[in-house]
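To start, the structure itself, in structure tokens.
Note that one protein chain is taken out, while the other chains of the complex remain in position.
Up next is chain A:
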Amino acid sequence: MTQTSEVTETAVDPGARVDDGRSARRPPRAGLLAAGLGIALVAALTAAVCLGSTDIAPGHVWSVVLQRLGGAPPRPGTDDLIVWQLRVPRALLAALAGAGLGLVGTATQAMVRNPLADPYLLGISNGASLGAVAAIVLGASAGDLLGLGLSAAAFAGALASFALVWCFARRGGGFSPLRLVLAGVGIGQFLSGFTSYLVLQAGDEQQTRSVLFWLMGSLGGATWSVLWLPAAAVGAGLLALQARARAMNALLMGDETAAGVGVDVTRLRRELFVVTGLLTGVLVAVSGAIGFVGLMVPHLCRLVIGGDHRRLLPLSALTGALLLVVVDVVCRTAMDSQELPVGVVTAMIGAPVLLFLLDRRMEAGR
């Protein structure tokens, strides 16, 4: 320390000037990281559109995309169909779902003050799954529903479970972490019981397959008409959470500390529950219950840039987007004959990563 004289001066007045460069983890590092992740995301999106059953050169991909963005009419041929109608929406949906899951995971972990919490802990995804499975099994054939109809049923299910969890979580003291988790887990298990029952009732093998595929997460439903909803939800969610980033920081230290720095804790938790619940509902509706991203991404980001939500939220969104775009490429290209569900690959990557993190945490805590 070189500022000894200044330190003595300020022993009584905390407002006094001390130029303590070491005390701040400077934002530029986070800015640099964000820029790097942004570039990587663009590269991954490009690769996602290039790779597939037929590979297309990056230059050609970008020329099609730029032409379309410029408003030009589509060039005749299959490239436009593959690039613009199939792969670009799918890559964008992967990015949006990943970004959304990263945000929701970060917010849920702060809301229940547990770094191992998962967005699906609050039961929303179980409701969405029940809605989707009910639509597939009870409704018309799966083929008709793979568009918006399935998403609508899933979102309706998400809203219903959100309302149920809300009613239980608000009782007695109101939205304490324990009540939120108990209500979420309890109602989630209750709903997934119905889901399992319906899966057993599925008429034919094709139905069962599409149900299972959906439950494990799928980006196959991506079309331009589906994209606006998750795009709007992720954008609004990021803004709403970023506005509360400081209060979320205070929440990490405890409810009393947060109250002491002027945070209305019950109200904040209620708001966070609304934001995460709705965003989770939208994400699950369009892409199924993709596991582990919401748990893993905030963790990874915290290890790299620390726990301050003002940086953690945008970086979790970027990292989640990048991760899911890459995972989806793997899902589409790993096997020649068939596509892997996204959730299978995120679990196969996510579970070992989680175990590694837990192990590290225990080592550190010893």
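Here is the rule we go by: a residue touches a chain if its C-beta (ideal position, glycine included) is under 8 Å from a C-beta of that chain, and two chains touch if they have at least 3 such contacts; residues count from 1.
Just so it is clear, contacts and distances are computed from a predicted model.
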Mind telling me which option in "Sulfate transport system permease protein CysT", "Cell elongation-specific peptidoglycan biosynthesis regulator RodA", "ABC transporter ATP-binding protein" or "Succinate dehydrogenase cytochrome b556 subunit" is what UniProt lists for the chain we can't see? "ABC transporter ATP-binding protein"
Chain not shown: contacting residue from A:D55, A:D204 or A:E256: A:E256
Residue-wise, where is chain A in contact with the chain that is not depicted? 1, 3, 6-7, 10-20, 22-25, 27, 113, 115, 242-244, 246-247, 249-250, 252-257, 259-265, 302-303, 306-308, 310, 361
